[in-house]
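Let's look at chain A:
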Amino acid sequence: MRLKFLTMLMVAACALNATAARADELDDILKRKKVLIAVQTDLPPYDTLDANNQPVGYDIDVAKRIASDLGVELELVIVSGANRIPTLVSGKVDMVVATLSPTPQRAAVIGLSSPYLAYSQYVIAPSAKSVKTLDDLKDLRVGVTRGTLQDDQITRRAPKGTQIMRFEDDSSTAQALLSGQIDASAWGKSINDEIIKKNPSSNLENKFALNSLYGSIGLRRGEPDLMRWINTWIFVHKQDGWLSDTHKKWVGEDLPSLPAF
Partner candidate 1 sequence: MSYQLQFGSVLANLDELLDGAATTLWMGAATILLGSVLGIVLAILRTSGPALCRRLIDGYVEIVRNTPFLVQLFFIFFGLPSIGIRLLPIEAALLALVFNLGGYATEIVRAGIESIHPGQIEAGLSLGLSRWRIYRHVVIVPALERVYPALSSQSVLALLGTSVVSQISVVELTAVGNTIQSATYRAFEVYIVITVLYLGLAFASRGAFWLIGLAAFSRRRRLGARA
Partner candidate 2 sequence: MAVVRLSKVSKAYGTHQVLREVSFELEKGRMLALIGRSGSGKSTLLRCMNGLETIEGGEIEMAGHKITQGSVSLRALRQDVGIVFQQYNLFPHLTVERNVTLAPDVVKGMARDEARALARRVLAQVGLESKIDAYPDQLSGGQQQRVAIARSLAMAPKVMLFDEVTSALDPELTGEVLKVMEDLARGGMTMILVTHEMAFARRVADTVGFMHHGRLWEFGTPEQVMNKPATPELEGFLGAVL
């Protein structure tokens, strides 16, 4: 009993694996033979849990391929939409692969790679609600995940009178939508499709496209070597079709064409 207890404490102690200020993160990753990548598990089909409750999806495949191309071990760190960036900034992971859309505000805080993902965000709401344009959101309860692009878009573009309700992670927002606690939300179309498919009884449907979005891989600022490596990696796998194949495998359609920064 005592031994077991000590083991537990040691596990906790090992978690405090202080990494001192680094000169170059790419070297660090290669040296420690491990890359820490933050992913979400609550945005199917990009990221979710399989029947054995292991993280799977487009983002997870991307993370795995990055690790194998680096020739290092992969450690996935599960984050929520709201804490993706703080988790990265506070040094808990090397990068974030979690449908992170590039914005000027974000680019001021973290480094963003060229897009590795593109999708359209659609407003999702029950069929019974007539929602055709942004103006129809007036007086509706629209749920968003705090700090996500969804939050940004709805907050900036929805008409006055829209009741915006902010949740801490996408799973809470989705739960709220399915419980009827909110009238509408917005995610990538294939995410909406997934929610609709799993919950036929909720009578939800895609309403209208809110915007076209891209996804970037997020790094900490000031890591030029790692950024160059990631952009090279995206370029190579755009060319060889791996990204598109993987996208098709999870989302069921080809990856739209991706511009480079």
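Candidate entries met the following condition: all candidates are chains of the complex that A comes from, given by their letters.
Here, a contact is a pair of C-beta atoms (placed from the backbone, for glycine too) under 8 Å apart; a residue touches a chain by one contact, two chains touch by 3 or more; residues count from 1.
Note that this is a predicted model, so its numbers are computed, not measured.
Only one option in 1 or 2 touches chain A in this complex, and it is number 1.
Taken in their complex, chain A has these residues touching candidate 1: 21-22, 82, 85-86, 89-91, 105, 109, 143, 146-147, 151, 165-168, 172, 175-176, 179-181, 220.
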